[in-house]
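Below: one structure in structure tokens.
Every protein chain of the complex appears in place save one, which is left out.
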Amino acid sequence: MLNVAIIGCGYWGNHLVRNFYTSTLWNVKYICDKDKNQLDKISSKYSNITSLTNPEQIFDDATIDAVVIATPVFSHFELAKKSLLSNKHTWVEKPLAASSEEAKELIEIAKSRNLILHVDHTYIYTPAVRKIKELIDNNVLGDMLYFDSTRVNLGLFQHDINVIWDLAPHDISILQYTIGKKPISVSATGKSFYKYNNKDIASISFIYIEFDDGSIAHINVNWMSPVKIRQIIMGGSSKMLVFDDMETVSKIKVYDSGVDFKKREDIYDVLIQYRTGDMYSPAIKNYEALSFECNHFYDSIVKDIETDTNGETGLYVVSILEAADKSLTLGGTPIQI
Amino acid sequence: MLNVAIIGCGYWGNHLVRNFYTSTLWNVKYICDKDKNQLDKISSKYSNITSLTNPEQIFDDATIDAVVIATPVFSHFELAKKSLLSNKHTWVEKPLAASSEEAKELIEIAKSRNLILHVDHTYIYTPAVRKIKELIDNNVLGDMLYFDSTRVNLGLFQHDINVIWDLAPHDISILQYTIGKKPISVSATGKSFYKYNNKDIASISFIYIEFDDGSIAHINVNWMSPVKIRQIIMGGSSKMLVFDDMETVSKIKVYDSGVDFKKREDIYDVLIQYRTGDMYSPAIKNYEALSFECNHFYDSIVKDIETDTNGETGLYVVSILEAADKSLTLGGTPIQI
Amino acid sequence: MLNVAIIGCGYWGNHLVRNFYTSTLWNVKYICDKDKNQLDKISSKYSNITSLTNPEQIFDDATIDAVVIATPVFSHFELAKKSLLSNKHTWVEKPLAASSEEAKELIEIAKSRNLILHVDHTYIYTPAVRKIKELIDNNVLGDMLYFDSTRVNLGLFQHDINVIWDLAPHDISILQYTIGKKPISVSATGKSFYKYNNKDIASISFIYIEFDDGSIAHINVNWMSPVKIRQIIMGGSSKMLVFDDMETVSKIKVYDSGVDFKKREDIYDVLIQYRTGDMYSPAIKNYEALSFECNHFYDSIVKDIETDTNGETGLYVVSILEAADKSLTLGGTPIQI
Partner (left out) sequence: MLNVAIIGCGYWGNHLVRNFYTSTLWNVKYICDKDKNQLDKISSKYSNITSLTNPEQIFDDATIDAVVIATPVFSHFELAKKSLLSNKHTWVEKPLAASSEEAKELIEIAKSRNLILHVDHTYIYTPAVRKIKELIDNNVLGDMLYFDSTRVNLGLFQHDINVIWDLAPHDISILQYTIGKKPISVSATGKSFYKYNNKDIASISFIYIEFDDGSIAHINVNWMSPVKIRQIIMGGSSKMLVFDDMETVSKIKVYDSGVDFKKREDIYDVLIQYRTGDMYSPAIKNYEALSFECNHFYDSIVKDIETDTNGETGLYVVSILEAADKSLTLGGTPIQI
């Protein structure tokens, strides 16, 4: 068993505590939150965990192997840096940091001290995304041509970050994990429909990414949609895949349809015929991603190998977020990466 | 009965001939196509129609009241101009013309000769879109904040026009008819995955429009999607609407969910709860849009009033297409309208 | 070309006239209906067809090769008998006759005169049902264990026949064509919610069939359902198939899930996991079943081979309808066949 401390006990922190607590690999020694109420609500459910409103004791405790940071984005860098400098393996909520510069510094520190720096891109540990990765690695789709994601739902207005920083990390991390191409330019359009502290905070955004091999990605993120959509279309040269996370079964569908360049007449046959090839929907295992991820983090530490969402992954995501945010401010002008 | 001639007997021309032919208001006197084969296939099905490979006879025939032009886009202007100058009421396939300059000239000629210039934005005559217009006119949705359309499917690669000119006219005409706001800037990103005659022809594009009142529109058009999606989300200040044209029933859903700015804790309640208000799906009549449109065009001529998709509508659409196309070439830089 | 006459110009008769008329294999010489109005509506659309209110001229015309009977069920026997006795190949709407006795007599006459007796079970000529047949013939599903069909929608109250005779022929003909087992007993429950001419006419019914090999079928037919459902589940020993005719794509889904008899603990794993194997949805061609069926009827005549839905098929269907009807009257007591 390794000893872990969890800093930040909000909505997601709660899930983290539950998963680490019920894991047989981890012993949760501390939970920490500035908000005494939050803290008490959680600690009442779990015995033998020490509650703290100040994290310093965690960094000073030599028996702590790993620290989990689930605080607002702006505080990730400071806390993660302290954690790494205290020689703790460090798990940081997505996105890793508020800038790529910060992300790079954290990566450097972790590397120099041979510590695991893990970013909690939970989606990567879902059975569906791992199955997609497997299909792509087996070259089922052929060359990837485009990735088009829609991630919209009602309500999650935030005060500190806009919809890009809130929702797009999911899509970008999936993109990085399954396809992993090098982005060369990013543009973003979008709109803020409210202000917080006199600052516009975009609640709808459309991000467009070009990769070095000519393939593209598009990400539609929206806090104001009446329906919840979690859909990613991946177009490959031989087959195409649709990942619909709102489906209870058949989350992944692979369409045996390439795009053939036919004469006009043929084209209209295709028009009339809804799809041209068979569809296949692989069975997907059923487990909680976060629980899997806790084990993966443990393995990574004891075996001294990087996790599937390491600092570099975090940097990849943050770089694109940063560029998208900048392009948004400029009204959509593409930003080179 | 009015006499009509139909120029262009391809896929859509066929539908036009069938609808005008079975209408009791219209007499189809001529059909015309350069392609003798196309022509013969159609004329064998309908008796008493004269087939022509050259349209000149149509323009010279004083008994012809109206001309329908269903040829490729690049030829719209020339044919429509001739038709109007021959004092024929003129129905032009969407988009009206290849440039806003051309569109303006056609509008001028029609106005000066008091002729009906009608653009075939068929969607506007569907029961679903007319119901949406009715809901918006009755202020069911409140102030319109955003319009987000996805129109993707497999296969329709064209040689003369890209995906913007092919698919986006539908969305822009719906936008114009139901919401009708003044666009001030347009940007578009996207990608060509093939060349024709050494020219790149974009097969995927994402268009972003800002209106003068701060509301926005986003249009995702794609010829390379394994699934056919025809979905428009309209976000209003009081309610939100989803139009899913692939549904056989319940094409329109109105969600009684505004976006309220709550404290963080409340927000997470919303997160867990999928939607916060009732949903209502109005019954929609069942008729063929094109048949309705033929009657509408007839009425417009005999009563001397504009159709719901007149030259100005056509110009609105072409202006946005033109700007989107230009922005696409510039890599997404916004174009002022 | 063969000469055909069509008797009965109601809703379905209209479709028949259109399909025979546009076929290059058939010449529609007569259409016939007692109702002069119905007749005029159709004949105005098609030139060169003689309209009749009395069918006698058809039977007397030696140039007529085939007669299509699309009248109410109670008149099928008399008209089909006359047609066969006049040496015409005969196409009868489903169900073939009002009793199995009648059906048998028609089969006898056709056989003795070497005429084609065809029953219009149109579903059998749909691309989807033909694909299902192909899958079953290739033993994809293994031994068939059960067939469960739901065919419900709003409104189609009839005066002359109940919901069993109206809707169940579709399911029974699909059952016969794809699986083709010998039924040994039939029971039916159900309810009439209105009377016509003081006679109860069941508008909801549930039919249960046992076959000689121990497999079963269940058919749920209902004229009073707010939603239209057209779903058939076929359980085989190795795979299972779902045919959902309301889907625009993926009408057929084959589930790689047999039922394994595991220990209790494993069973609950299955419970939590929604389905245990991959799913596969074959591409299906796109054509109008009735047009295909017209060609098939023609081929059958010129090659002198039975159609896929011959008199025996018609008798199979009628026998089960008859037994179901009888069981319904007896409150659900099983009737041996």
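In this document, chain identifiers A, B and C correspond to the written order of the chains, with residue numbering beginning at 1 in each.
In the analysis below, a residue touches a chain if its C-beta (ideal position, glycine included) is under 8 Å from a C-beta of that chain, and two chains touch if they have at least 3 such contacts.
Model, not experiment: these values are computed from the prediction.
Touch with the chain that is not drawn comes from one residue among C:Leu25, C:Leu52, C:Val140 or C:Ile216, which is C:Ile216. Residue in contact with the omitted chain (choice from C:Lys34, C:Lys133, C:Lys228 or C:His296): C:Lys228. In the full complex, subunit B contacts the hidden chain through residues 248-250, 256, 272-283, 285-286.
The missing chain lies against subunit C, touching residues 11, 145-146, 148, 150, 152, 154-157, 159, 185, 187, 189-191, 193-194, 203-204, 206, 208, 210, 214, 216, 218, 220, 222-228, 233, 235, 240-242, 253, 255, 257, 259, 261, 264, 267-268, 270-271, 274-276, 331-334. Where subunit A meets the missing chain, the touching residues are 22, 45, 47, 227-228, 246, 248-249.
Simple rule for what comes next: only the chains that are shown with their structure count from here on.
Inter-chain centre distance (subunit B to subunit C, centres taken as mean C-alpha positions): 40 Å. Distance between subunit A and subunit C, defined via averaged C-alpha coordinates, is recorded as 52 Å. The multi-chain contact residues of subunit A, meaning those touching 2 or more other chains, are 274-276.
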